[in-house]
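Heads up, one of the protein chains got dropped from this complex, but the rest are sitting where they should.
Chain naming follows the written order as A, B and C, and within any one chain the residues start at number 1.
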Amino acid sequence: MEILLFGITREIVGQNQLTVPTQDRPETVGKLKEWLAQQYPALQKLSSLAVAVDSEYADDAQPLPSGAEVALIPPVSGG
Amino acid sequence: MEILLFGITREIVGQNQLTVPTQDRPETVGKLKEWLAQQYPALQKLSSLAVAVDSEYADDAQPLPSGAEVALIPPVSGG
Amino acid sequence: MHISIVDQIDLNEAYQQLQSDSAGGVNLFVGTVRDHAQGKQVTKLVFEAYVPMALKQMEKIALQAQQQWPLEGLVMQHAVGEKQIGEPVVVIGTSSAHRDASFAACRFLIDELKKTVPIWKKEYYQDNSVWVNAHP
Partner (left out) sequence: MHISIVDQIDLNEAYQQLQSDSAGGVNLFVGTVRDHAQGKQVTKLVFEAYVPMALKQMEKIALQAQQQWPLEGLVMQHAVGEKQIGEPVVVIGTSSAHRDASFAACRFLIDELKKTVPIWKKEYYQDNSVWVNAHP
């Protein structure tokens, strides 16, 4: 599973995209966040970290079907 | 004494400027308004009628020195 | 501050005059000629101003706004003469470090302008014309 990265999450991970290994594949947004917290502790220091599934904000219970576009959304600062 | 006219006051009086005859010369803004009410009853039908002396709104007690620029200010509608 | 009575509103000039390195927010309000008023079809408007007094009143309002809010820039342009549907007739501009001030000051300036600045609007309809606000 590929995860799109933006802003500070790209710098924390050190890549433009993050690949979650098949054996770790999380079934929900909540599980993905748990995996990320373990792999990249610096993500927990952010003011907030949302996950978007198919370009929509997703809550922890939301499933992550294969083929979905998944992205990390650190605190926004447009405008 | 010359009185500048704008908007609907110019149409009511039928001129761009109004001359108050020397013998009628009002000493205050209040007296001027009384004279105008007699001469041009249609002015009393306006929503409001202010007088400006030297480009400032003037109250009824304000004197009208010779040489002052006096203007009638019907209800404004800019913007 | 930049205050003027003009034949043609110049929105780009207004924006340039509001530019400031310390400003993070710029507000522009543009009043335009609407095609209807009082339930009637409007064909055109004509604006007339008592220019020296209008400029003085606009300056007073502008000073009040500057006292109330920390503004970087302030613009008031009002047009006179004949204006067609869609044409701009007034532009109010404000800029400030943060947007609270520029939003609030912009609203204050247009509201006050409409109350006290000696400018008059004649509305032309298909069959007649009236000086707006003149009668109760």
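Observations, loosely collected:
Here is the rule we go by: a residue touches a chain if its C-beta (ideal position, glycine included) is under 8 Å from a C-beta of that chain, and two chains touch if they have at least 3 such contacts.
This is a predicted model, so every value here is computed, not measured.
Considering the entire complex, the omitted chain makes contact with A, C. Annotation for chain C: contacts to the undisplayed chain at residues 11-12, 15, 19-36, 85-86, 88, 95, 97, 99, 102-103, 106-107, 110. Contact residues of chain A toward the unshown chain are 4, 6-8, 11, 45-47, 52, 55-57, 71, 73-79.
Just so we're on the same page, only the chains that are shown with their structure count from here on.
In whole angstrom, the spacing between the mean C-alpha positions of chain A and chain C is 48.
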